[in-house]
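Structure, as C-alpha cells:
Partial view: only certain chains, each at its native spot in the assembly.
Order as written gives the chain letters A, B and C; numbering starts at 1 within each chain.
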C-alpha cells in the first residue's frame, strides 16, 4: 500500500501559485513571446542527471497545469521512485511558449524535493537491517514544509511533527524555565490534551531515568554518546519510543542505529540537502 | 554606501506570515502554553556556530515582531556581516512563551539565508583580484527568491534576473525553436522593449562570433572550456558583457575568473548551499 | 421561479477553501492514507436524521469538488428542500481516501446551514396566513454571512441587509448621539444616497409618529408590546414598511404576526439555530 499519497491540492496549489507569481512579475516570459510563434508545439524530456529518489513531481505537474492546461505532462517515474542517472522520468508536450514559461519553476520544485528524498534515502540505506526509522524535523524551508515532509516520505523516512500544534515536545529550554525535568513532565502529563502525543528531551541517562517513570510517548535523547544511548535503550525498550537526535550525519548514523533506538531524527534532511540534478532535454534517447 | 538595503516590508511580510502560519496550525505552540507562565520573561542569544556571512536577520526580526511586538530583538551583526564561529549575532528578550513560539521559524530563515550568503562569499573569495563578479540564477527556492537574492548580495555576489519579466535571456532551446542563433538575435534586437536588457547564450566560439555582431548586452558562455572562454574574452572584451555559466564549483571558479570574463553565474549559490549553523543559547558568554 | 439561486462561485469558493485548509494542516488526512488503498472506491449516502429543510448542499458539493474532482456527488434533495427524517438527500461516490478527507467539512456546512434553514422554516410556519415575513439580521457567524443568508432564504425567510454598506439603519444609539429622532431622520432623508433604503428604529408609539411624518422606507419597532405594535400598524399601514424586532421566539412570533406588521426580524435564526443532524451511511436503505 502506498503510504505516501499526494498532497491535497488545497494544500499544494497556493504554494505553486506563489512560486509562479514570483517568477512571472507583471509580464511573464518576455523572451519566449518574442521568439516563439504562438502556435509552436513541442516535446521535452525530464532526465535524471544523477541516481536518486524522485520527489516534487506532483508540484511540477501542477505547475504546468496552472500555466497552461494544454500542456500534457506524462509521468514515467513519479514521486518515491528510485531512478538511475540518465533515466527519463517524465515528458512534457504542448505549446512551446507555455512550456518554456513553466520550466524553471517546475525544475526548482523537482530539484529541491528530489534532493531531500535522495539524501533521506541515503540515511535509510545506512540503517538497513536496524529497526531505527529516519525522521525529519521542523527545520524545513519556510513555506515548503508540506512538500519537504512528503519528500522525506518519498525517500523512505518519516515526517515527525508537521507543526507546533500537532504534539508536545519538551526541550531543554522548557525544562530550565519550568523548574526541572520532573516538574515539567508532571505538568505535561496532567494537562496535555488526551489526543496529544508527548515527547520529552533529555541529555543524560540520569534525566532519562527520571522522565521514564512518567511514561511519555517519546523520549528524545539529545546529543548522547553511543554508550549512553545504549544504556537508555536497555532501560526504556518497549516502554517508550526512543529517539536519537543532534548533529547526526551519514558517517555516524549506522552506529547510532546499532544502539537499538527506535527513531533517528535529522535536520539536515531538509535544511542541507543539495539539489538533485534534473535536465530538460529535447531528445528522448 | 550600503548597496544591499533591506527588502521592502511589503515584499517580506507575506513570506514571514506564511512561514508562521504553516508552523502554528490552528493552535500555536501547545507545549510552551502548558509549561511556561504567561508572565515569564527571559533573554536568549543567537550564536554563530561556524564562521561565515549572516543573512536572514531582517526576516528573523520581522518573525519575532509578528509573533509578539513585546519581544525586543537586538541585532549585533546584521545582514552582510562576516562573523567568526562563536560570535553572538543578536539577542532576543521578552515573554518566554512568545519567544519559544517564534524561535524555529526565525532560525529557519537565518540558517538558510546565512548558508546562501556564506557559500556566495566563498566563491567571491576564490575570485579576489579578478574583475569577474559572482552572480546567482533563477534556480532559487520556490517562494523565497526575494530573500535568497538578498542573501547573495550579502555574500558579496550579484542578483541576476529577479523574474522572467525583467530581461531577455535567449537560451539553447529558444535558438533551436527560432531557427538558429542569428535569426533569433535579429528578432530580439528588433522587437525587444527599449528598457529590456538582452542576453544570448552560446555554446561555441563560432556561435559567439555570430552573436557578437549584433551587440546584445550580455553573451552567456555556457559550459565552455577555458580556452574557448579566453577566445571569447579576446573577441568580446569591452563590446559586450561576458558571462560564464554551467556547473561551476569552488574548485573551478578561480580558473574561470582568470579567463577575464565579467560575470560567473552559479545555480548552487541558492539551490545547494548547506544550512549555516546558528544556535539559540541562554548564556551570553 | 426559484428566488434563492446558488451563491456565485466567486463568493463561495474562498469560504470552502478556508474550511478545508483549516482542517487539513500541512499533511491532510493522516489516517485514511495509512489504511485505505489509493485505488479503493466506494459510495456513501447522506441521510437526514431529522425532519427539516436542507441548506449548505452547494457548499458540500464544492467541498468534494475542491478535494478531488474524481468524486461524484449526486444531489437528490438540494438546498431549499423539505425532507423527512430518514431521507437520503445525496450520494457521493469515488476514491475512498478523498471522500473520507472531505467528509467532515462537507457535513459541517450541511449541518449548520440546514439548522438555520430548518429553524427559519419553523418561524415561517408559525406565521402562516399572515402577511408578515420572517427576516434575518446581521447577527451571523463571522465569515459565513453569505451562506447563512441563503440558508434563511432556503427556510422561507428573507435576508435583510447583507452588510453595513447596503442600506441605512438608524438605531437608538445613533438617535441619542444625533440629538433626537426627528433631527436624525431629517439629516438622513436629506443626505442619504438616492439608491439607499432607510430604516429608522423606534421604541414608542410617540417616536413612531414623529418618524412616520418623514416617510422612511422602513420603521423598525423595537421590543414593543403587542398593543403598541397594533397602534403603529394602524397609523403606518401602507405608508411605510413595519418591522418588528427584539427577542422574538417560536412562542411569541404568532401573536406578533397577528398585529399586522410586515416583517419580523429574528437574530436567533442565524446565531442560535442548533445543528441539523445528517449522517453519512454506507447503506442506502
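To be clear about the criterion, a contact is a pair of C-beta atoms (placed from the backbone, for glycine too) under 8 Å apart; a residue touches a chain by one contact, two chains touch by 3 or more.
Here the structure is a predicted model, which is why all the values come from computation and not from measurement.
Depicted are 3 of the identical subunits; the complete assembly encoded in this structure file consists of 6 such copies.
One rule holds in what follows: only the chains that are shown with their structure count from here on.
In summary, the pair chain A and chain C forms a contact in which the copies contribute largely different residue numbers, shared numbers making up under half of all those used. Centroid to centroid, with C-alpha atoms defining each point, chain B and chain C lie 52 Å apart. Centroid to centroid, with C-alpha atoms defining each point, chain A and chain B lie 22 Å apart.
Separating the CA-averaged centres of chain A and chain C is a span of 44 Å. In chain C, 25-26 are the positions where the chain touches two or more neighbouring chains simultaneously.
Across the complex, chain C is touched by residues 22, 25-26 of chain B.
Those residues of chain B that touch chain A in the complex are listed here as 15-16, 18-19, 22-32, 34-36, 40, 42, 44, 59, 96, 100-101, 104-105, 107-109, 111-112, 115, 138-146, 162-170, 173-174, 176-178, 184, 187-188, 191-193, 196, 267-268, 271-272, 274-275, 280, 282. Taken in their complex, chain C has these residues touching chain A: 17, 20-21, 24-28, 33-34, 37-38, 66-68, 97, 101.
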